[in-house]
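In this view, the complex is presented without one of its protein chains, the others remaining in place.
Now for chain A:
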Amino acid sequence: MKTSLDQIKSPAEQIDSSADKFSIVNISRRNFLKDFALSGFVLAVGFPSLLLADETATSSEPDKYGADAMPHGWVDNPLVFVAIAEDGTVTIICHRSEMGQGVRTSLPMVVADELDANWLNVKVQQAPGDEVRFGNQDTDGSRSMRHFFMPMRRVGAAARQMLETAAAAQWQVPVTEVHAELHQVIHTASGQSLSYGELAKAAAKLPVPARETLRLKNAADFRYIGKGGLKIYDGQAMVTGQAQYGIDTRLEGMLYAVIARPPVFGGKVLNYDASAALKVPGVVKVLELNSSPPPAEFNPLGGIAVIATNTWAAIQGRKALKISWDNGPNASYDSDNFRAEMVVSSRKPGKVVRNDGDVDAALDKSTQRLSAEYYAPHLAQAPMEPPAATARIIKGHCEVWTCTQAPQASRDQVAKWLKLPEDKVTINVTLLGGGFGRKSKPDYVVEAALLSQAMQGKPVKLTWTREDDLQHSYFHTVSVEHLEAGLDKQGKTVAWLHRTVAPSISSTFAAGSVHEMPAELGMGVINVPFAIPNLRIENPAAEAHTRIGWFRSVSNIPHAFAIQSFVAELATAAGRDHKDYLLELIGPARRIDPRSLGDTWNQGESPVIYPLDTGRLRNVIDSACREAGWGRTLAKGHGLGLAAHYSFVTYVAVVVEVAVDQAGKLSIPRIDIAVDCGPQVNPERIRSQLEGACIMGVSLATLGEISFKDGAVIQDNFHNYQLTRIDDAPREIRVHLVPTTEFDSPLGGVGEPGVPPIAPALCNAIFAATGQRIRELPIRDQLLKD
């Protein structure tokens, strides 16, 4: 394999070429090095972390938090992540999926900084699904940087030290006399230098330095980290139409497929007539896929697949199918009825999940009692690129190209469904045209693999149409949040009761689950950071009748909407300024052990390293309000609304300015969003994520709703599942990042925490502007005067 990376078409092909070797754990060190040298790279892509598991870094079971607690943890072996060719090209593997958060820029940038590589000579190569080699690849939970900042720093530092050692050996000087600087190693005393390319082969023969011997850069020496100076790695490809998404895969002899899935979750095909479909020009085959019994997991939904010579023919063929469905047990799911049921549940005692003081007694004694119910509907993630996957099977090896947030789960599922050993399944990860949680569930990847199998291994590209995407997603839950509070004579909140009612994501994995799991309760409900002596959280049961799944920010959305709206209502009732009242509820700056709130989950992070820091929450509230000019005089019909929310171990506060005209038309001149996510590795992409979060938050608050009738989703495309467009988007978004002073403190999430406070801040602003309180999302035409 004497070659350059440019000649290698598919990263997976290259990596897979030695896949068989990888399974042999006891490969000899000698052979390992021989292959290594032959590769022509210092640090060749394609060496399994398994080989070095005993001497370098892989995750370990004893630790329980953060990356350590994720499946397959983390890997910081430079041999896995970095290759340096003799021409000096540094190739850095990105093992997390790019879906717009900028991870293919930001993670390799961290490696490049510690390596002191010249970014202009860096190439990024996407890892296939293989967590044993790369560490956890589930790109969700806003944790790529949080979990891999330090491992990637170590990857870069280790590679740099190998180059320095090689140079020192060549010059026969102590390694302490040389240093790496922008793609070369320099011996200052003699004025000699060697480029990384020149050092490639020699460094290849060196052992990976032990982790405790790594010298990480001081923050002051960072070249890229914290600067935000780099352009998006894939930007040029994206604006010229060259970027390759899952839906863009093209293979020789490829067929194209769409599937008619059961309209109701749990339904199945009774019978079908394909005769008309088969007459559509281009249709090659029609076949039935079995439905799967509950729980949904990542199983395909079943249905009738149409396979054709192009996508349009497949779509036309599907239209011509005549199918009778057995709609199954969820055939009566109806969003209006279900909402009414949830409201009834929310008014009765439910499973108590946190209980401080005596809420009932405090409510009885209070001067003012308030209660409110908030409704937030199902949502579909609706990434602009719908789910898509292409699979082929050659000699018992299934290779897939797909846009997935879950490369390893995709691999596991394909292996399971095709009854193949895992090493006979390759998942090539393309760019994702948006994910937002939808592409964490690889049901569509399995579908493509099954269709290829049914076509004797021929390459088959499965495309989900927009109708498929909106009607068969793993939907964001639907919820009723019932809140009650008691105020004392001074207007201070002395009692707080919150009943949260929502089908749980756990129902997708364990049929019959009716309660929110710790990870859902820990999204702002159970860990509500208020200093209220009497506080009770209840979670009445709610049954799922569709596939419930992750949507960017997950349960934080309904929870923040209800809590942050209710606080504004309490402030109004108490005759107080909302900001002052919110700060008073939060109480003094303190670090709360989340376990003391009953939050055993804590976003998967250590409660010691990641306490709930009310000082940081107060600080972002102050910052957002200061920057937004809280209290300033506004034009008629304008209003400012505030909300703050802690999620994904990041603190966010938002002030939205709205304008509501006399006809009730809403516009949003400006949003100020203040964020404390700990150290900011790529502030430019952090800003873009938060701008996007503001717009997605506005979109779901004003327009977003998936609803069911007779078990099926009513909405089917962007005319009835509307998304915010440029003319209704906030005109100005100002992102205020708490300045980073050092990089040793723990990182927070970025992708998701901006979304939850937007809806309540928007609704609070509408109240300020109009006196109208929105308790039901989406806002849609609630403000319109007729």
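Basically, a residue touches a chain if its C-beta (ideal position, glycine included) is under 8 Å from a C-beta of that chain, and two chains touch if they have at least 3 such contacts; residues count from 1.
As a working rule, contacts and distances are computed from a predicted model.
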Refer to UniProt and select, among "[FeFe] hydrogenase, group B1/B3", "40-residue YVTN family beta-propeller repeat-containing protein", "(2Fe-2S)-binding protein" or "ParB-like N-terminal domain-containing protein", the name of the complex member that is left out. "(2Fe-2S)-binding protein"
May I ask which residue of A:453, A:688 or A:764 touches the chain that does not appear here? A:688
Please pick, from A:108, A:128, A:209 or A:433, the residue that touches the omitted chain in the full complex. A:433
Residue in contact with the excluded chain [from A:70, A:83, A:99 or A:681]: A:99
In the complete complex, which positions of chain A touch the hidden chain? 98-102, 231-232, 234-245, 247-248, 250, 256, 281-282, 310-312, 315, 382-386, 431-436, 463, 465-466, 684-685, 688-689, 691-696, 699, 717-719, 723-727, 729-733
